[in-house]
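For this view, one protein chain was removed and the others were kept in their places.
Order as written gives the chain letters A, B and C; numbering starts at 1 within each chain.
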């Protein structure tokens, strides 16, 4: 099982012939991910170390059976790449590209979501299901196989926490980096919902940071809809307060967006919040131990 | 039961203070339809013979409990009126207005349909469920209460057929005029599906005309998905062949769009096609008699 | 509203789709002058709102002004499928290395615009669609997604277009065609053939362009392109009076309210053994003014022997229609027998009004079928 990517994943890499796409596409394949195709317009017929390259995603779907895409194309072409993937029948879209304009992602999101397609990113490290598949840039060697779902807005911080868990002998069902963009294709709640439904996941760690109110919303979701234990970590207690223009932002969320506010919101919903990555791992170990 | 409008309908008329809106709104109320509100921007606070008028549909929903709207506003403002209704929580939208640009309706349709909202029209006579509610411009006095569902692209031709049925003592569960615009909010298939699901409807009459391939598609739907008997009438056997530009149209539908082609497609799917409105009514009477 | 080739090309050019330079001519002299101005070899093309020009001799090559004049004389006045040639498009002749086909249509079934592209363009595109469906790439565009570059790529790679220079030009044309389609509220834009010259230049050698009538208010410059003279004079007269009229070839004049009912009336007349003389829809109106206008148009047709007035009252009230008929008969002298069928709103009152006045040539019948039979009899 795991979530989003697993043994059934048949990955196409949009932008496989670019330097990043090639590096990570091959790295994902080395990990064991079933990388079935690459797409680069005009390079159809070539291959990247045996991975066939097509001109269009439609061909990757029809001829290589791709069902998941990993997008590395430059920001200006990324929205086009997502539309192409979705309209070609791809069911899971993971966008690594950063700096996609927010208004453009807004339209992409609004188009994609009602179709029931899984969209992760943009500006995210991807998804790793240890022992099954890695689609993205997460360093898989840091993580062990296990029953802990991990969802995070941050990249390296996630690796840190995964590493701390592994040090204590704990592994992950899936690690999902949702990215920190204004319009993430998947929110904390979207991923928590999947972990709740995933039989392989017994425990969830959520890694948030300052800004926005997604952690606050997730807290309510955890209280109302989740039966699996969730533990949170928030980065940025010591961060300088963000400068925000105008009043609209504060009025909308009703939240200050500070780490303290998020911690309080989570604790009010019964979610424990670790103060350091190390403590998070220890708390998980305790809880898992308690349950075992 | 009946379909689309019934005793649970709480109708708001957008454009109630215009001459058409007023005439038909009051006529619908006289028939027994629960007309709860009108909307005309700038005329909030007024009333039309006791029907309260609001500035916005949101008020009609919040303060008068409207759940269905009947739109009479001029073509240039009609798309705006539909968006307002849908975004204000209205579940059933019936658009009488004609001459709405097709590209505009295309966007409206694409926006509205995924929300599960019922959209009928534009450029249609509305929906009548005899004995329950009338929302539109259908002359209700022509029709009797009964078990025959009637769906049509045409206005007066529908009245003719309803009249012929009534002459033979047969009545209707609901009469739905879907209109003949390039982008009808509800297709034959949409309405047939509802009649199939409606316990009060035992038999369905479908009234088509030349052009397009909706009747051909409906034929297949009837064959594959309907258990209730359906009888069809197609107008235009003698009509001059339409002039169409280019080849794209014919390539798309693969149908000539003639009445003869439609008749053959329907008969190939086991649907009998009456040659005159009178014969249609007689065939219905025979079939109903057979079943009784 | 259908546009002429030259009008469609004008719109193509406005949106950046390459077309050949040309001039409009309505006389042979104008054609000669245009050829002179353009220089070199030109094509003289009949401008008619129908297909099949080539086979009908409506397209001819000409070398120089005199030849263009001669070819224009041959083409002007030709009858192509009922359309008399009154306008010519004189354009610089193009050498053709390849003929492709590209269209963007309002697909009513899918409720999305539909691109179609094939490298097997030219005349017999419907045959390509039928016999080599894989060669014709079809791609719907979601109106909210709008045009995205990948759609162009899907078309060119799907059709197996291999030349990078052609790919580039056609990708651009595909995007501009979408812009033209949406920007003009088009129902159809078709380029057949989309040619490649021996030098590798891609351009639209023909245009089919249909614009949504309901959206013309947004495009006054396109609305002005309407060629009123292309419409048969009787239909033009009807349109001026807000009556929908199409001339047919029979002897029973038909008048009714609502397109569906009128079509049904034509069918019933045919079943009764008659031939309808026209299609005429009063629409929602039924007052004396509207009835007079419609009767004037119908009786102007010398073939008409009887008139069938078939009204089902809904919004239209039958009593008003009855009064309209009587008023019309007073104002104009009509000797044709008129058969009237009234049902629906206020039908009884309408029939009573007619019965009281009962002019000699007026026959009221109780049902549509009876009335049709009577009208056919009276036309015999």
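The rule is short, and it goes like this: a contact is a pair of C-beta atoms (placed from the backbone, for glycine too) under 8 Å apart; a residue touches a chain by one contact, two chains touch by 3 or more.
All of these numbers come straight from a predicted model, not from anything done at the bench.
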Left-out chain, listing which of the shown chains it touches: A, B
Omitted-chain contact residue, chosen from B:81, B:204, B:218 or B:232: B:81
Candidates A:130, A:155 or A:229 - the one touching the absent chain: A:155
Contact set of chain A toward the excluded chain (per top definition): 75-76, 99-104, 106-107, 109-111, 125, 137-139, 141-142, 152-160, 163, 180, 182-183, 207, 209-210, 212-214, 217, 233, 235-240, 243, 245-253, 259, 275-278
Positions on chain B contacted by the hidden chain, ascending: 41-42, 44, 55-59, 77, 79-81, 83-84, 87, 107, 110-111
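By our rule, only the chains that are shown with their structure count from here on.
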Overall pattern in which the protein chains touch one another (line/ring/star/complete/other): line
Of all other chains, the one whose Cα centre sits farthest from chain C: A
Rounded Å distance between chain A and chain B, as computed from the means of their C-alpha atoms: 46
Distance from the mean Cα position of chain C to that of chain A, given in whole angstrom: 54
Rounded Å distance, chain B centre to chain C centre (Cα mean): 27
Contacts with two or more other chains, residues of chain C listed in rising order: 142, 144
Chain A: positions in contact with at least two other chains: none
